[in-house]
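Below: one structure in structure tokens.
The other protein chains are all here in position, but one chain of the complex has been omitted.
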Amino acid sequence: MNASDFPTISNKADFLANAEIMVQESLEQYGQLADSMELHNNTETAVQFRVLESMEKQQLEWIEQQSSGIDLPEIAPWDFAWHCEDDPTKSNLSDMDYLVSPARALSAALYNEYHSEEFYREVAEQSSDPAVKDLASELAERQLKQIELLKQRLRALPKEGHEAIEDMDPPNIPE
Amino acid sequence: MKNSHDTLSIAITGSGGSGVVTMGLLFLKVIACASYYGLMNRSSGPQIRGGESAVLLRLGANPVMCQDDSFHLLLALDWFNFPRFADEIPLTDESVVLYDPAMGDVPPVVIETGAQLQEIPVKELAKTIEGGRPNMLALGMLAALLEIDKNAIEKAVNSVLGHKGAEVLTNSMNGINLGFDSAPNTISLPKLPPAATAVSHWNISGNEAAALGALRGGVRLVAAYPITPASEILEWLAPNIEKVGGALIQAEDELASINMVIGASFGGVPALTATSGPGLSLMMEALGLAVASETPLVVIDVMRGGPSTGIPTKSEQSDLNIALYGMHGDAPHLVLAPINISDCAFTSEWAVRLTEQLQAVAIVLSDQLLGQSRAIVDPPQSAPVLVSRATETAECESYERYALTADGISKMAIPGTAGCIYTADGLEHTPEGIPSSMASDHQGQLEKRYQKLAQYDYAEHWAVAKGEGEVCLITWGSSSGVVAEAAQRLRARGLVIKTLAIRLISPLPKEKFRIAMHGVKHVVIIEQNHQGQLYHYLNSLNLLPDDSRVLARAGPLPIRPAEVVTFVKEWCGNE
Partner (left out) sequence: MNEIVKPKLKASAYKSKLKPIWCPGCGHFGVLSAITKALAYLAIPKEKVALVSGIGCSSRIPAYVDVFGFHGVHGRALPVASGLKAARPDLTVLVAGGDGDGFSIGGNHFLHACRRNLDMTYIVMDNEVYGMTKGQASPTTSPDWVKSKLTPHGTGILEFNPPAIALASGAGFIAKGFSGDPNKLTQLIVEAINYPGFAFIQVLSPCTTFRPEQKEWKQKIHWQLRETTDDPVEAARRIVGSDGVTTGILFKKELPVMQPPLRVSNTVDELCQEFIV
């Protein structure tokens, strides 16, 4: 992660605004993938994304609670500063396929979750504002708990090899 | 001359540069100022410049709806490529030919007719005055032969040439007067009955009338791609639509122009385009889209000789098939055809109003004979004002753009209206407009689009019926004038004839048609195409009595009244 890509978090409001965007993005992306998997009849994977979606929803609610009474700065989408190589908003979740197994989907999502945790951790370490430090640490903790839950889920899923996904059905021609 | 209709038919020919067209337009104005009705067709060679030109005029004290069987007078400024026009200018031994001996010998094809030949040395004469032009002198001669009042001539010349300055005006008038005074006195033309004075007439072409009708109907966006013989519609609209707050865009091709029309109409602005056969072929896919998405629009097809590139400068009525059947799928739409030049305004306006109320597509079949001919007519009628486009303005929980209503018409939300957002689609859809492949949705929407047109009461405008009898002549478009005159002649001979000129060809109001056919035992359909397209259409609807046949003749030559009279007389025997 490139230090120069790290956003300037001057205060609590900045941090909450950035965090909110990140969580909102993840939330939408997981929801979209859940919808998409359901539509494409991969219900097992859809379920994983729904779980992820609801986790992000809880995370978002928490952030909104922390933000009550605070005027959050408006950050334009392109100014959203988490510009590292593995930026979750840039999505390696694009590696998804309609036949992807729940395990692979969860692994990909976990990758993102780790990076969110890293972000909060970095903010907590680098910030000089005690309010920000506290908030970021707490969020990082919450994120870790989320990660643990997800790892448990992953362990519970059947093991699989690294074969390429074989598609038995040729693509459809709607129009 | 066996001309029972008190009209005069005059042909003027010459090569480019001799001023045939100017002369013709001016002469039409002259007779208009003399309160006569008239009809003027033009014909020319393929050259862009300098080619042969012919102006064919018919005038009378009553509205003139078609060309006669032959010409009383041919005025030839020169004989350049005249044989090209020989078929279009039938002469008899009662015709008179005025020609300038300095411009060549009379062609054999003219001599063979037995017409009376009379020299008029207009080129020589023109040299005797300042700025003298042969065509102006010839014009003066014509006016004299027709015994037209000099006041009428002056009024016409002033209105046409006044803006060119005093010198041009004076020279022209001098030329005309000289010609007037030099008219040969060895010939006599049939005398026209006096025109009713103090009547308000219009001088208008079919294309101009169609364009005016569009604006009257509310069209405020036109997309244009030029094509012979429809370009004049678009050219008239270009400056005039701007004056009434609309716009015309020139498109890159017909695929673009028709889709632009769809876009504007989707945006709530009545829109239209005009084209001819080849362009209409290109537009078919988009017309289907408009039907499926229920986006109102009108396309005017000024028909010309087909198929393919065909004969671009000549008239024909051979696009009925594509107008009726050209869209893939079951795509109900309106097909209308104006009956004469003045009716181009009525029908075009009516089409716009109908499509707006019914959220439908209309193809208006005009043709080159109507479109590019100019006539002196009574002021064109306005079409009835109908219900305007049904729009949704309220906030809807779940807006149903394509709701299955009793009359098939569902409210259309216009972009910019909050609370009733939808996506229009060529895909089959649910009442909300969501794409669907379900049988119930397809059936429902097909029924809706069909019934909204089939159920509608088109009132009396669907056709013009005249007379009564067991014999009925059925026709459409520019053939209507010919049929009306033929019927008059037949009635003068004692036949009891009914005529029916259909203006709304699809959906044909079947009950009204049956009522019109009440008592009719013999039908002749007259149309200007090779295969009898209307005939087959009416047959397919099972609406014709057993004893029906068709006089179907393709372009490029116009059908003449005598042709129809002969056909009917042979058909009916001694009835």
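In order of appearance the chains are A and B, and numbering begins at 1 in each one.
We take it that a contact is a pair of C-beta atoms (placed from the backbone, for glycine too) under 8 Å apart; a residue touches a chain by one contact, two chains touch by 3 or more.
If you're wondering where the values come from, they're calculated on a predicted model, not measured in any experiment.
When the full complex is taken into account, the listed residue touching the unshown chain is B:G246, out of B:G140, B:G246 or B:P431. In the complete complex, the residue from B:A223, B:I409 or B:L453 that touches the missing chain is B:A223. Note on the undisplayed chain: of the listed residues A:S36, A:S54 or A:S107, the one touching it is A:S36. Taking the complete complex into account, residues 28, 32-33, 35-40, 42, 76-78, 80, 89-98, 100, 170-171, 173-175 of chain A touch the chain not shown.
For chain B, the residues touching the chain absent from view are 29, 32-33, 200-204, 208, 212, 215-216, 220-221, 223, 240, 242-247, 249, 251-253, 255-257, 259-269, 271, 285-286, 289, 293, 376, 379, 413, 415-419, 421-427, 434-435.
Quick note on the criterion: only the chains that are shown with their structure count from here on.
Chain centres here are Cα means. That of chain A falls 68 Å from that of chain B.
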